[in-house]
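Everything on this sheet refers to the single structure shown next.
Omission of a single protein chain aside, the complex is shown with its protein chains in their original locations.
What follows is chain A.
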């Protein structure tokens, strides 16, 4: 963050303005080459969209960035430093949080328990450590309020929340850990119109607070509405990038299908 050069947003951005670069990422599952040397970048304080047809490698790319998959080869740099993640926790420790497509919340736990699952705050010593429920509850409440989320009571079970509330909880959880990058895989796929609008509001709030967002979406309107920059993937590689303000839906479709060469 400290080495950010004050530079105008021109077509050629200095490397320091990229919070994340992924270079020549390859990943195979058995004989299936999901990623065949894909490269992409993310800029600070922007929403970067990643689009492509089913099977283009978006999810594998996202999972490589969030530590779920370990790429076979390639380089990921974060804030100019080369990083490598063995598991989701490693990515998280570097400030990369992911909101999963399938809403990775445990329905049988409460909102605050979901916030802190895997990094519980405890007090006491050794085997007699107990959960610091008061602190975790109030922290979770604060994290939800910061994003102006229509706050469900943090002590209610996730099972009782609506789809939009769940997604808001998932985003607030991802955003609330001082993260530099939040990756969102189809954040509104399961939501109605009103809830989608609300979640998009949350995503904008997140960007305005300085977090870089990587948005994976099939919804072109949403991509055009939210994103600042777009990467197009096709057949395991990133084939094109565009500033959102300089492109349109027709061009994106052409890039995705391969009708238009990049």
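One rule holds for everything that comes next: a residue touches a chain if its C-beta (ideal position, glycine included) is under 8 Å from a C-beta of that chain, and two chains touch if they have at least 3 such contacts; residues count from 1.
Note that in this section contacts and distances are computed from a predicted model.
Undergrad: Just to verify: the chain that's not displayed, which of "Monosaccharide ABC transporter membrane protein, CUT2 family", "Multiple sugar transport system permease protein", "histidine kinase" or "Na+/H+ antiporter subunit C" does UniProt list as its protein name?
TA: The correct option from "Monosaccharide ABC transporter membrane protein, CUT2 family", "Multiple sugar transport system permease protein", "histidine kinase" or "Na+/H+ antiporter subunit C" is "Monosaccharide ABC transporter membrane protein, CUT2 family", the UniProt name of the unshown chain.
Undergrad: Taking the entire complex into account, which one of A:129, A:145 or A:243 touches the absent chain?
TA: Only one listed residue reaches the unshown chain, and that is A:129.
Undergrad: Using the touch definition from the top, which of A:98, A:165, A:179 or A:196 touches the missing chain?
TA: A:98
Undergrad: Determine and list the chain A residues touching the chain excluded from the picture.
TA: 68, 87-89, 92, 98, 100, 102, 104-109, 113-114, 117-120, 122, 129-131, 133, 159-160
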